[in-house]
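Entry: subunit A
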Amino acid sequence: MEDSTSKDGGRPARPTVGLFVTCLVDLFRPSVGFATIELLEKAGCDVAVPVTQTCCGQPAYNSGHRKETAAIARQVIAAFEGFDHVVAPSGSCAAMISHHYPALLADDPSWVQRAQKLAAKTHELTSFLTDIVSLKTVDAAMPSNTTVTYHDSCSGLRELGIKAQPRALLSQVENLELREMEDSEVCCGFGGTFCAKYPAISEVIVSAKTKTIAATDADLLLAGDMGCLMNMAGRLRREGRSTEVRHVAEILAGMTDAPPIAGTEEERS
Partner candidate 1 sequence: MKVHSADFIERSAEAIGDAQLQRALGNVRAGFIGKRAKAAAALPEFEAIRDAAVDIKNHVLGHLDVYLERFETNVKAAGGHVHWARDDDEARSIILDICRKADAKTVTKGKSMLTEEIELNAHLQEHGIEAVETDLGEYIIQLRGETPSHIIAPAVHLNRDQVEADFRRVHSHLDRTRVLDSPESLLGEAREVLRQRYFEADVGITGANFLVAETGSSVIVTNEGNGDLTQTLPRVHIALASIEKIVPTMEDLSTILRLLARSATGQEMSVYTTISTGPRRDGDQDGPEEYHVVLLDNGRSALLGTEFQEVLRCIRCGACMNHCPVFHAVGGHAYGAVYPGPIGAVITPALAGIDKAGHLPNASTFCGRCESVCPMRIPLPKLMRQWREKEYEQGYQPGGMRRGMSLWAFAARHPRLYRIGASIAAPLLSRLGGTRHRISRLPFASGWTDARDLPAPEGETFMQAYAKSKTRNAA
Partner candidate 2 sequence: MSSARKTILERIGKAMDEGLVPTLSERQQGANARLSEKKPALVPASANVFGEEAIALFSAKAEAVNATVVRISSSAEIASAVTDYLATKNLPAKIRRGADPLLDQAGWESEPLLDVSIGPSDGSDIAGLSVAASAVAETGTLTLCSGPENPTTLNFLPDYHLIVLPVDRLHGSLEKSLRRLVDEATVEDRALPRVVNLVTGPSRSGDVEQQIVLGAHGPRALHIILLG
């Protein structure tokens, strides 16, 4: 970790973390943002939330709008490069910054280095908590015995290698039993704009997913990316299944006051 002692010596300084909220958390699930802050502070970080952030630009990037995305990337770099670390409660947005910004700005000599520097200190939340700051104890408990199943979101899994980290953290949560679903590494069919452009195909893919989720008979589905969570939650509710859905950060922070994503089955009218 850089900057482990403060300038006046002695007492170790708290690393500063810029929270990259992500557009979906901002709009749909503020609880995840607060849970993330809670976890980062518990891990000894000073958290700040730059107000000039909007989105990482991935929807535009994956739609072929490269120039516009580069402009968004410059804005994110400028807003976040002053922190020791940047953390996002999303593998997909973290990978956008850490993997794709440097490639996106490769031809821009005045920005490429800044992009690389930011890339090197940008992390997905569960990976940051395990690989970078090693949060000692999660210190969370489910109110009652709960079985959960975990979906490995594609970007986090394949671009960032996130697989063991959330499971290691969840294993510390009391009253929680992890029950793996079959094919947890298979895409849920969200794919950003994909689900809007090819809804019929997306439906086939997400239906296969909800089937494997339901087969575990778990009470709760967790994942680390809002896009996938909204997709799977929306489909589970539509199918009338009872599995509740939350972002992994909510459980790790013990912040489960908000109703689950897309509500609960009982609330179905």
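Candidate entries met the following condition: all candidates are chains of the complex that A comes from, given by their letters.
Definition applied: a residue touches a chain if its C-beta (ideal position, glycine included) is under 8 Å from a C-beta of that chain, and two chains touch if they have at least 3 such contacts; residues count from 1.
The structure displayed is predicted, hence computed values, not measured ones.
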* Among 1 or 2, which touches subunit A when you look at the whole complex? -> 1
* Structure fact -> Contacts from subunit A onto candidate 1 in the complex sit at residues 21, 23, 25-31, 33-34, 49, 51-55, 57, 59-66, 68-69, 71-72, 75, 154-155, 158-159, 185-187, 189-206, 208, 229-231, 233-235, 237-238, 258-263, 267-269
